[in-house]
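As you look at this complex, bear in mind that one protein chain is not there, while each of the others sits in place.
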Amino acid sequence: MKLEGEYLFNGPREEVWNIVRDPDVLATCIPGTQTLKQVNENEYEGAIGVRIGPVNAAFTGKLTVSDEIPPESCTLTAEGKGAAGFARGVGHVVLEEQGSDKTLLKYTGELIIGGKLMSVGQRLIDSVGKSMINKGFETLDKTLATRLAAKS
Amino acid sequence: MSDLINVKVTVNGMAYEREVEPRMLLVDFIRHELGLTGTHVGCEHGVCGTCTILFDGSPVRSCLLFAVQAVGHEIRTIEGLGTIDHLHPVQEAFREAHGAQCGFCTPGMIMSVLPFLEENQDPTEQEIREAIDGNLCRCTGYQHIIQAVELASDKLAEQRQSVKEGR
Amino acid sequence: METKYFGKRIQRNEDPRILTGQALFVDDVELPDMLHATFLRSDYPHARINSIDISAALARPGVIAVYTAKDMGDYWKPGPLLVPAPTAIPGVVFNKRTQVPMAREEIRHQGEPIAVVIAKSRYIAEDALADIVADLEPLDPVVDVEKALEPGSPLVYNDLGTNLASHVQQENGNYAAAAAQADVVIKAHIVIDRGIAGAMENRGLVVQWDPKSQHLTVWATTQAPIALRNGLSGILGLSESQVRVIAPFVGGGFGPKIMVFQPEEVVLTWASMKLGLPIKYIEDRQENFLAMTQERNQIHDAEIALTKDGKILGVKDVFVQDTGAFNSYALTVPLNTQTHTTGPYKVPNYYSEFRVAFTDRILVTPVRGAGRPYGVFVMERLMDLAAKKLGLDPTEIRRRNYLQPEEFPYRTGIIGQDFAKNILDSGNYPATLDKALEMIEYEQFIKEEQPKLRAQGKHVGIGVVTFTEGTGVGPYEGGRVTVEASGKVSVATGVGTQGQGHYTSFAQVVAEQLGVPVEDVRVVTGDTDQFHWGAGTFASRGATVAGNAIHAAASLVRAKILKLASKTLQVPEEDLVLENSEIHSATHPTTCIPLGELAVKANPSRGAVEPGAEPGLEATAYYGPPYGATAGGTVAMIVEVDTELMRVEIKRYVIAHDCGTVINPLIVDGQIHGGVSLGVGNSFFEKLVYDENGQLMNGTFMDYLIPRATDMPYIEIGHLSTPSPLNPLGIKGVGEAGAIPTPAAFAQAVENALADYNLEVREIPLSPNRLFELLEESKTS
Partner (left out) sequence: MKPASFEYYAPTNVDEALARLAELGYGVKVLAGGQSLVPSMNFRLAQPPALLDLNNVQELFYIRPTSDGGVAIGTMTRDSQVEHDALIKEKFPIIAAAMHFMAHPQIRNRGTFGGAIAHADPTAQLPAVVLALNGRMRIRSQQGERWVAAEEFFVGPFTSVLEPEELLVEVELPPTPAHSGWSYRQMERQAGAQALVGVAVMVSLDEAGKCRSARIAFLSVGETAVLARQAAQMLTGQKPTAELIHAAAETAANVDIEPGGDIHCSVEYRRHLAEVLARQALTEAFERAGR
């Protein structure tokens, strides 16, 4: 499944970069509970509980950050698996400055979903996926606002 | 594992009492705890209808209820109708019209038909199709089932008539 | 022939048990101390197994055992080939790869088992699945059947060096020469997708090893109990007499339940012997989508060569067939396609070639229709394209090409699933067309009704398709008929029953011979302790092959009855009448003896018998046809298409069917109805959708639809009877009839309804979404 989209953040690129590059913050985007720990400079491992309506799926997995060009772009690779199936996603993220206080995040990627999530939940993946991505960005934007507010 | 819960329930007019885990599906309870294996399991996601039973008189999927939810309720299953020697009129009609092939969907089908024929005593073909639409059958193409329901409706009408005439 | 029971619409003997919930299905078997099994199945279609850690699962309370392939030691080996490769076909390529009990080093399809959990309840067993830690390394999957055969494709079997499982070429006449002389040659690219059998009862198994008697009992939802018994005893190193397989009431078969030595059967019989306790395994619906064998996925490039007046000169069909990760069932499906393509037509030159590819998907085995519908679909689509091109009425072009009744037996020259050159034994195809057209009022529809409705803006169309159904193939079946002291009769045969009414139709055959009521004939099918020779229920052969064997046995018993009664009553055999469970003299009806009493006389408990005498009124007989009997028919269907919403409704459905002599018309009608419903499912819905990574995307009844009552048209059946000259009863099979022509007729009717759009349906199923795409394409082209 191809992923593509963009989101306009209300903050300067450096700040947006810091947020995107912070897995602890990234983890808050996923509805549910998360524990992520850093295993080396660019790799994080942990458990994620995704909660969507009645569905609560526990995954263990890892997140890798590569091809970093701060504060412009990076590649995020996430892998998780659990009893409900597995997901593997690779996303390339580009941050573009839009004036001094806005940043456009563009992403392209590929998502593979397998197991029960797919065989049972296929028809919901599109709407749930879109919703998760949008809500995730909103959460990031809120965190950004909090950080910016704290700084000023 | 969570604690066992006492389940007292009436099935086909008989009182039963068992201790079960809350997660036990009602259909498993009926089949394996009570030994009433006429109710079948086909999909366990509420789509096929083979596990249809009457719950306080209404047809429901027994794969989508927990046994603990049946406490104090009345259940009717296929075993609560006629016997091999004395079939219920709906069962008779299914036999005469060849409404069953492999017989796996049949008990659920009959449990859907039963209350339907009480509400609708002279159904059209389309009404029958809609009434059994929640029960999948892979053998019959439904045609003989529909004819069986039509026949059952006639049989029940005769029965009502003879009751009325005090025969 | 005047008959009392044979050929009559008789109520079924098995129904009282079924209708009261007393019929025993496999999941109804309860044994003391019975354990429950479930399997951990791979989410990946192709992966390497690095390690499997079962320790946490074993530690869970209530879990008795957890096994992986490694635990099975030498017992782990690929299963036998169930159907031999068709070596009779010159030049056939067949690379054998059969199913394994559980994946050991490499996983080759999603749903392949990698571990089994045996626990005190199914609930606990499923809990333990989440405890197993499997380190699986995903490999590139082979998903697309065409790409599988391209160079550079990932391989399902590295050691094979190719994904080519088979290659078969057959030719009758010379197609190339015929095409060179043709006035028109029409080509079509046709796609047939994958579907499930979808019996309402999933697979099930109860295995019980009794260490004291050293005896294994297996209750299985199988269509082939004897094959399963023989195979399991071989695999387990037991004598066949130590193994009893019982196929009790089986909730629908439709093909995949013929597939034996599936992983579950092999693993659990082994586990039961190891543990000394009975084990139950009931496949759930999710597993049924991921692990039960499936059918189809063929891609055809076909062409037809004709004269300008519509006479067929030749047909060429080149197709690829997906066999999935294994080919245990050899080539039955593509061979059926190959033999049924030319169907009821005289095709002097026919070239057919197929390549079978391994993919990382579930094994393909026959499903009701078993390859036949796709041959028919290809041919009928070609005929429709030809009719359009030549400006002929679709029924007219068919009429010009039918085999005529006097041309039988007709040799097609193509080798089929029974490895013999195909012979059509008998038939009358023009009569089935006439009957179907009369029933659907064809002339009236196309001349009056359709123009009228079209003028109202309605898109209505008609499709008419003739088909053949090769049925009742060998090798053989047998039956034993015994008159009991009660005067009742018991019959045993080796085939299994999954709803076809064998308990009744076989009883009718016997009742007719022995003059007893049908309900006094108790038929046992599918119990290897009752009868232990036979092949199984498949290819619409139960009634034809086992029915004739039972008929033969009943005839032998009748002869014994007559002989003994003649002696006992002192009446010549010619004067004896068997009726109402007694034997009496026709001229002096009071001179009589009840059948039960005669049976007692035939089994004396003291004294001497004549040399060579056999006890009892019993006989066993076998029947094996020289080749299969070919049934046939014509379907006519009227549809209406809502071109806004893309809803298609079947307004009328007519089938004129010829399956020779009919034992029980009620049951035959039911078989046709059921076949039609699968055909309707295949026309509208039934397609397993995989993404490019080999992940199944519609593994539930919410997404994979099968027909419901409101999807089905009222089916009007017209019966014709051209008895088969091959067997004494003149029977032909009927099990797959409805499934075979329906998709082809549907495609033709939809095209006809959408004549304004000039669109071509070259695939099944035709979902609303796909119809929308086709209509959009036709608007832009």
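Things worth noting here:
The first chain written gets the first letter, and so on, giving A, B and C; residue counts start at 1 in each chain.
The rule we apply is simple: contacts are C-beta pairs under 8 Å (C-beta built on N, C-alpha and C of every residue); 3 or more make two chains touch, one makes a residue touch a chain.
Just so it is clear, the model here is predicted, and its values are computed rather than measured.
Contacts of the undisplayed chain with visible chains (whole complex): A, B, C. Of the options B:102, B:131 or B:152, the residue whose C-beta touches the omitted chain is B:131. Checked against the full complex, the candidates C:193, C:284 or C:618 give a single residue touching the omitted chain, namely C:284.
Residues of chain A in touch with the missing chain: 31, 51-57, 83-84, 116-117, 120-128, 130-131, 135. Although one chain is not drawn, its touching partners on chain C can still be listed: residues 122-123, 126-127, 130, 284-286, 644-647, 684-685, 689, 697-698, 702-703, 705, 707-708, 710-711, 767-769, 772-773, 776. Contacts to the hidden chain, counted on chain B, fall at residues 1-2, 5, 21-23, 25, 28, 44-46, 49, 52, 55, 58-61, 63-66, 68-69, 112, 130-131, 133-134.
We take it that only the chains that are shown with their structure count from here on.
Chain B and chain C have Cα centroids lying 29 Å from one another. Chain A and chain C have Cα centroids separated by 49 Å.
Counting partners per residue, chain A has no residue that reaches two or more other chains.
Touching of two or more other chains is recorded for no residue of chain B.
On the side of chain B, the complex with chain C involves touching residues 1, 21, 23-24, 31-32, 35-45, 47-48, 50, 77-79, 81-85, 87, 91, 94-96, 98, 100-107, 110, 125, 128-130, 132-146.
The residues of chain C lying in touch with chain A in their complex are 43-44, 110, 129-130, 286, 289-290, 689, 691, 693, 695-700, 702-703. Touching chain B in their complex are the following residues of chain C: 11-12, 14-25, 27-28, 30, 61-62, 123, 198-202, 249-254, 282, 284-285, 498-501, 666-667, 669-670, 672-678, 680, 700-702, 706-710, 712, 714-715, 738.
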